[in-house]
Each structure stands twice: as C-alpha cells, then as structure tokens.
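Excluded from the complex is one protein chain; the other protein chains are retained at their positions.
Order of writing sets the chain letters: A and B. Residues in each chain are counted from 1.
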Amino acid sequence: MSTIRFLLRKEFLQIFRNKSMLPILFVMPVIQLLILSFAATYELKEVSFTLVDMDRSIASQQLISRMQATGYFNLIEEYTSTEHAIQEMDKGSAKLIIIIPNNFSERLKTGDKSEIQLIIDAVDGSTAGLIQSYASSIIADFSRDIVTKTNIETASFERVSLKSINLIPVNWYNPQLDYITYMVPGILVVLVSMIGLFLSGMNIVREREIGTIEQLNVTPISKSQFMIGKLVPFWIIGMFDLLVGLALARFGFGIPFLGNLFTILIIAGIYMVLIQALGLFISTITDTQQQAMFIAWFIMVVFILMGGLFTPIESMPGWAQDLTLGNPIAYFIKIMRMVLLKGAGWKEVYVLVLILGSMAIGLLGISINRYQKTVK
Amino acid sequence: MNSFNGFVVKEFKQIFRDKRTLVVLFGMPIIMLILFGFAIRNEVKNVKIGVLDLSKDAVTRELTQKLASSEAFEFSVYLSTYDEVEEVFKAGEIKEIIVFEPNFSEKLTLEGIANVQVITDATDPNLSNIVQSYTGAIIRDYIQELNYQGTTLQQGIQPTIKMMYNPELKSVNLFVPGLIAVILMLISALMTSISITREKEMGNMEILLVSPLKPIHIIIGKVLPYLVLSVINVITILILAHFIFEVPFRGSYILFFIEAIIFILTALALGVFISSVANNQQTAMMVSLAGLLLPTVLLSGFIFPVESMPYPLQMVSHIIPAKWFLIVVRSIMLKGSGIEILWMETLILFGIALFFMALSMKKFNVRLQ
Partner (left out) sequence: MYDFAIQTNELSRTFGDFTAVDRITFDVKQGEIFGFLGANGAGKTTAMKMLTGLLTPTSGEARVSGLDVFKEAEEIKQNIGYMSQKFSLYDDLTPEENIEFYGGVYGLKGQELNHKKEELIHSVGLEKFRKKLVRSLPLGWKQKLAFSISIIHNPKIVFLDEPTGGVDPVTRRQFWEKIYEVSNQGITVFVTTHYMDEAEYCDRVSIMVDGRIEALDSPDELKRTFNAKSIEEIFIQLARSAERGEE
C-alpha cells in the first residue's frame, strides 16, 4: 500500500512541476467551457434579407415592417431585379430574398390567392429550415390578419367566419429555450473526458518511450500498483475540473440543477475510471506517444460526434444509433442531462450506470492483462 | 541539396513505417466522412411524440392522424392524464406532447377557435424549436384546408419557397467543406507540431542542427510529408464526397486547390509555431488540440453557424483561419463562386498564412539560439 503512496507522490510532483501542463490542466478547460458554451448554438439571431418589391404597395410595406418588427429579420438592401438579388446572394451577404410580385396587393383585395417568393440560402440546411419556418409563420399570421380585415371591409360575411386553432407552446425544463442550458453539461463531459483520456494513457507511453519504464519494471512494483499510481492522479484532477465546471455551470451560467449532486458525482467517478481505462488500454497497444495520441484523438472524435452533443442521437439512422450503445460519452451526456436538467434519479439511470460500470471493469481488466512487466 | 533530400527521405520513411499512425491518418478522414455523411444529421425525423386527447372527437383524431403520418414524427403513446407528462419526459424518449382541450371540435364550430397545447421537452432547445415549427405547420395546413374545403377560394398569401445551392437540405453538403478544414488542421498543424517536438524530446534535434542543414531546411523537411499527406487526404475526401454522397462541386478545381494550399500553409506554420513553444510532445499535443482544433471545430462555422454566436465570439472567429477557408470552400463547391466573388476572403487567408509563417520562422530561430 505504501508503494502506491510513493508512486502517487512521484506522479503529483512530476505533474505540478511541468509548468506548461498546468494551465492546460486547470485553466484551459474553464476557458473552453466558457467560450464553447456560448458558441454552440443554432439559434437564429438575425437573418439578413434582401427585397425585390415589384408591388410597392401599403400591404407589401406592411408585410416587410412586420417581418423586421419580430427582430429576427433585418432588411439590408433592396434590388430592382431578381437576378441582381441572386447575384448578391452568391456573394453571401443575405440568407433570404423576398420577392413580391406586382399584383400582390391587388389580389389580396379581390380575395384571391397572392403569391410571394422566398429564396433561401440553403447551404446550411438546418438554418434554412428554420428561416423557412419563421418566415412562413410570420407571413401566415400577416395573411390571416389582412384577409380578415379585407373580408370585414368588403362585408363578405360568409368569409369572415374563418376558424382558427390557437397553438400554445409550452417549454419544459428550459422555458427560455436557452441553448447554454443544453450544451454546458455536454461540453463539460467532453472536456473532462479529454483530460482523462489523453493524460493517463499518454503518461505510460511516455515513460516507455523515454525508458524510465524499464527501471520500474525491474522493481517489485506490481502491475496493479503501477496502474493505480498512473490513474489516480489524473482521476483526481479530472474530478476536480468537473467540480469546477459544475460550479461554473450552476453559478456562472445559472443552469438549474434539478437533480441530486451526489448522484452526478458518483456517476462521474465511475465514468472517469472508464475513460482512464480506455486511455490505459490505448497505452498497451501503442509504442510511441504520437501513436497513442493519434488513436486516442481518433476515438474521441468519433465518440464526441456520435455522442449527441452537436446533433441529436434521435436524428441518426438506426445503425448509428445502435453504435451509440458502445459509446461512453453518449451515455454520460444523456445521464448528465437527465439528472441535472430533468431531475431524474437512480431509478431512471441505474441501467445506464451499470453499463458504464461494466465497461470500466472490462477495459481495466483487459489493460492490466495486456501490460507485461516481463515480456514473453 | 543532397543532405536535404536525404533528410526528407528519412522523414517520409519514418512516417510510412509507423503503421498505426498511418491507419489513423488515412482512416480518420474516411470514417469522419462516413459519419458526417450518414450519421450526423441535423434533419429531424422520427421524433417520438405523444398525444393527450381530452376531447376525443373527429377533429382531434384527424389532427392526430395527420401528425402521426408526418415523416418528422413517430407517434408513440396516448396519455390519459396531465400528470403523466412529467413521467414520460423524465424517461427521456418522448420529446413532445400535444394536448387537445376538451370539446375541441364543438368549440371550433361554435366559437371559431380552439386551443392546442404543444408541450416540448426543451432540454434541447433546437430540437424543441424545430419540432414546434413542424407541429405548427401541420396544424396550420389542416385549418387552412378546413376553412376552404368545398370552395375554390384561396385567400391569403401563399409563399413559394426556393432553396438555393442545396435544395435537398442535405447536412452533408454543409459538413464536407468543414470536414476538409478540420482534417487539414489536424494533419498539418497537430502532426507537424508533434513531429518536431518529438525530435526535440528524443534529443535528435541537436544532431540536425549541427548538420549542414539550415533551420529553414529542417522546417521544410519536417513539413513536406504532411503537406503531401494533407493534399492526398483532401483529394480522397473530395472523391468520396462526390461519388458516395453526391456533394456538388460547382466551381473551379484550380481555385479550390490554391485556397487549400494557402490554408495548409497556415496550418503547417501554426504547427511549427506550437512546436517552438512546447518542450515535449504531450504539451504540443494538448496545445494543438485545445488551442487549435477545438476552436476550429466550434468557432469556424463548421457545425454551428457563426451568425448565431454572440457578437464577441463572432469577432473572435475572424482570426480563425478555418472560418475564412470554410466560406471559400462552401462558395466554390456549392455556389460555384469564382475569384471575383472570393477575392477578399482569399486575401485574408493569404495574409493570415504569411503572418503565421513569419511568426513561426522567427520563433523557431529564436528558440535555437
């Protein structure tokens, strides 16, 4: 047991003495959490649009004012021809062109269907979809108002009695539709995973590359003692970073913590062991730090992309969703969101935690097995 | 010249002998492409929804039917009481519950207006937004039909939508250019910085420095293999993207490769710069990852639109080379833009490249002293 104490002491000495690593371990995650949480959003802030108004009537001007009044749309330029407007869209300044034909207000008055054209820059399909929805919904509202008004004015009573369905949106857990609330737990998971994965395994490979590992192999230190000595320091650092991140989330970002903090910490502890075991495993299949780092990075990228952080897992095709079953990051992000944001408890998450736990034990076992003090 | 050639040959040999790294270098772009092409989607399909029908009449049943048959939704469950909503959301599968108030169709006929509550699990606000929009559109369509059934009357404004450059709204078209940028950054910057730092750590750098090779030769020699690898990777991605995913390429190949080379040079320069400030591989790696790769992925517009970010971050994104590269590549590939349109972005990219090349040369020389 005291051997482990000596091992830990050496590790910590080395870590804290490495001046260039310290900011990476402690400052970097915090900065990243801040920046990334603010960057990671699909919210539509302000859509720049251009206008080709061939009608120039009160109605068309009212429509455009209505669009701008919502705050989502901003008119930047008016053109006289559609071709010109499209050319400008090629240049990238506007994401939307609204084209109003010259019979627009006329047809409204006579109670006929009136067409307008929306040309949307669809390079980003998701944003384009949102622009379409928002614009259509504003136009639909405007349309209903103007039609009702017209019908009253022209006293077409049978047309007045239009039915309508009132949609009441209710947003649970995140009433402001605040993207930060959604992203922060996930980003935290990713940052903490990076530290756990890259630093633990990397360390062992480093000792191997430099040669100090031989000196250790020739001592009576056992395999498990050695590995515990390597894992524990970074486990502690990772958990520490997680705590800081959680505090930042709670008090800095104001994210609600509906669930039990201890639950999260216990699960996080298990998760960190799993991530380190993965790093450990990588260290047993590589010879150089370069290789280890690259493989770790590769695995991390795949896990993150498929983990439901940037795009929802539900949007993935069946086979991809199946693959998620082996993705620890996906599990932990899901658990974090469920517990922190929805207040889920052990009842809802225990299955997921069991899976994480068995993955951890499995990987640890394989790694310890693979590590050889005496080469056969 | 001979010593230089020998040096470059050694570099190539070292890289190609490292099978594991090679697998990752070539395999990663392909895997990422497959993931982005097939798995990572922003499109909303088969979102599980539930209905709490407090009215249970013809109208609500028809509306439910309409919702269920939409591609975007997958009808999962009928709830019986409002309390069940919390349970259902906690379990995590269902994202939206639609609540029809009692006496729905009666109210519609007699009072002309009826209420529908659209409750979403808004932990994912983006999904919630989209799902509500879709729901709204479906219900609006229904009411429109209802109002005008039996008549040829079509009052009101009808918008026709034309989606430019990417009519099928395929997310892969958005991601592929970004993927190219990320891969280039990864190979050129990350690998270069690790490679140079490795020589330092292993002690070989000194040997190189006392050889007839000048520092500039050493840098070029180190950097050349990764330049070649990057170009091969870009070509691979383009070919796969074109043939498997039908990502369009409407612009000029020559312009594309010029821009790509400029970007690669920037990335390489950044790699050299990092290697001159890092003492060992671990540090080089973490700095490259945290300081270079992560911002490239998150702040360049690769996945999240730059226009959606808070203004301070939009300012920051101006100094990220990938952001400009993305604009250029997306314009060339999807809009067919030429240099007349892209001259400003190209100039900026070029300027950034020169700046970092000068900076890294200076830092590298200073370090040697």
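The criterion applied here is as follows: a contact is a pair of C-beta atoms (placed from the backbone, for glycine too) under 8 Å apart; a residue touches a chain by one contact, two chains touch by 3 or more.
Bear in mind the structure is a predicted one, so any value in this text is a computation, not a measurement.
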{"item": "Which displayed chains the hidden chain touches across the whole complex", "value": "A"}
{"item": "From A:L13, A:A69 or A:I168, residue that would touch the chain that is not displayed", "value": "A:L13"}
{"item": "Absent-chain contact - pick from A:E46, A:D141 or A:E214", "value": "A:E214"}
{"item": "Residues from subunit A at the interface with the omitted partner, ascending", "value": "2-3, 5-7, 9-10, 13-14, 17-18, 210-212, 214-222, 373-376"}
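Heads up, the rule we're going with is that only the chains that are shown with their structure count from here on.
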{"item": "Between subunit B and subunit A, distance of the C-alpha-averaged centres to the nearest whole Å", "value": "12"}
{"item": "Touching residues on subunit A, where the partner in the complex is subunit B", "value": "18, 20-21, 24, 28, 32, 35-36, 38-47, 63, 86, 89-92, 95, 108, 111-130, 132-137, 139-140, 142-144, 146-147, 150-151, 159, 161-175, 177-179, 181-182, 194, 198-199, 202, 206, 210, 285-286, 288-291, 293-295, 297-298, 301-302, 305-306, 310-312, 314-317, 320, 323, 334, 337-338, 341-344, 348"}
{"item": "Parts of subunit B lying in touch with subunit A, wherever the complex brings them together", "value": "18, 20-21, 24-25, 27-28, 31-32, 35-36, 38-48, 85, 89-92, 95, 108-109, 112-130, 132-137, 139-140, 142-143, 146-147, 153-171, 173-174, 186, 190-191, 194-195, 198, 201, 278-283, 285-287, 289-290, 294-295, 298-299, 303-305, 307-310, 313, 316, 327, 330-331, 334-337, 341"}
